[in-house]
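All protein chains of the complex are present and in place, except for one that has been dropped.
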Amino acid sequence: MENYKAIIEALILTSETPLTLEKIYAVLNDIEKSEVKNTLQQLIAEYEERQSGIYLVEVAGGFQFRTRPELSPWVKKLKGTKPASLSPAALETLAIVAYRQPIVKAEIEDIRGVDVSAPLKGLLEKKLVRIVGRKDVPGKPIIYGTTKKFLEVFNLRDLSELPTLRELKELNEQKEVEAIEEISDS
Amino acid sequence: MENYKAIIEALILTSETPLTLEKIYAVLNDIEKSEVKNTLQQLIAEYEERQSGIYLVEVAGGFQFRTRPELSPWVKKLKGTKPASLSPAALETLAIVAYRQPIVKAEIEDIRGVDVSAPLKGLLEKKLVRIVGRKDVPGKPIIYGTTKKFLEVFNLRDLSELPTLRELKELNEQKEVEAIEEISDS
Partner (left out) sequence: MADETTGYAIKLDIFEGPLDLLLYLIKKNEIDIYNIPVALVTEQYLEYLKIIKSLNLDLAGEYLVMASTLIHIKSKMLLPAPDELSEEEKEEDPRSELVRQLLEYQAFKEAATALQGRQLLERDVFTRSAPLDDDIEKATEDEDELIEVNVFELIDAFHRLVSRIDKKEYLKIDLEKMSLTDIINDVMERLNCEKNLTFEELLGEETDRRRIVYTFLAILELIKLKMIKAYQTSAFGVIRIFPAVES
């Protein structure tokens, strides 16, 4: 006999949304529905009894592991240390500034084809981009460049360590030869 | 006294990547480091003993809950998708980077005897390999290394957990045999 309890526990852990009874039935198609329900109650009771940091809860029509509410201060503290990622818009804007600096906003927008006010503001707040100066042309536009923190985040000694487009293109091209005339006769 | 075990268990569950000791220390700043380590060992043993569907594993420099390998058929059935696997070319390239890092592309190609552009790009996209910097030789080629995700995916605590290469052993043995032969000849 299979260890249904272990299987159900594994399924709950890996499910992206609260795991519904229907999904459990579909995976374990040879098991009685009442047995699934009993096993789930057993699991809930076990986690309750252990008084651990995790509990199994029935939520949104399914089952899910959650951290105990009283532990939320620590969980929140951990979230504070979670690295943020950049949105695609921010990443593209940052790439333009990094490779084309010193650059003004209009030039970034010319390349991206859309307004970049929001991503640019975010990058300034994250201190990845800074104001380098102003250009002495009508409107005196602000010039942007990257910061020391930018180098730190990307683990670069200086900007010349950035990979070039040619190097990226080289990775896209696989060398091949078709003819083997020369050797086939030897 | 706080229930440290419950807190650590909750932190591991909520962390998206293996939870490092450093992060635990940062969240629980008033606790002895040795106590954190003991608690983790205790938790690992508890999950081992329960023989449940989940186990706690030390991987990629941190701790993570994972489903037991023998349950993978059911989890796969739930997910319904086939996991993307690496081609032999990508795996060989990855093995070379893992053992010989930091390494430049030309060195990988020397070992494999073929162009590695395509597999290398695939590994960069999958975030199993990363750009480490540039080598200070003419042409300043890009240096590659493996990522934390590589350790996570291949279930390694750190790089030192990689098994020794057979070639090294064998080449050394061969040298020894030759040395002995030379001695016996003279």
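Read from first to last, the chains carry the letters A and B; within each, the first residue is number 1.
Heads up, the rule we're going with is that contacts are C-beta pairs under 8 Å (C-beta built on N, C-alpha and C of every residue); 3 or more make two chains touch, one makes a residue touch a chain.
Note that the coordinates shown come from a computational prediction; the quantities given were computed from them, not determined experimentally.
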(message) Using the document's definition of touch, tell me which of A:37, A:79 or A:121 contacts the absent chain.
(response) A:79
(message) Applying the definition given at the start, please give the residues of chain B touching the unseen chain.
(response) 13-14, 16, 57, 64-69, 72, 75, 79, 83-92, 94-96, 98-99, 111-115, 118-119, 121-122, 124-125, 127, 130-131, 140, 152-156, 162-163, 165-168, 170-171, 174
(request) Name, in rising order, the residues on chain A that touch the hidden chain in the full complex. (result) 10, 13-18, 64-67, 72, 75-77, 79-86, 88, 91-92, 94-96, 98-102, 111-113, 126, 128, 132-137, 140, 143, 145-146, 153-156, 158-160, 162-169, 174-178, 180, 182-184, 186
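Just so it is clear, only the chains that are shown with their structure count from here on.
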(request) Write out the stretch or stretches of chain A touching chain B in their complex. (result) 3, 5-11, 13-15, 19, 23, 26-28, 51-54, 65, 67-68, 71, 74-75, 77-79, 81-82, 155-157, 160-161, 163, 167, 170-175
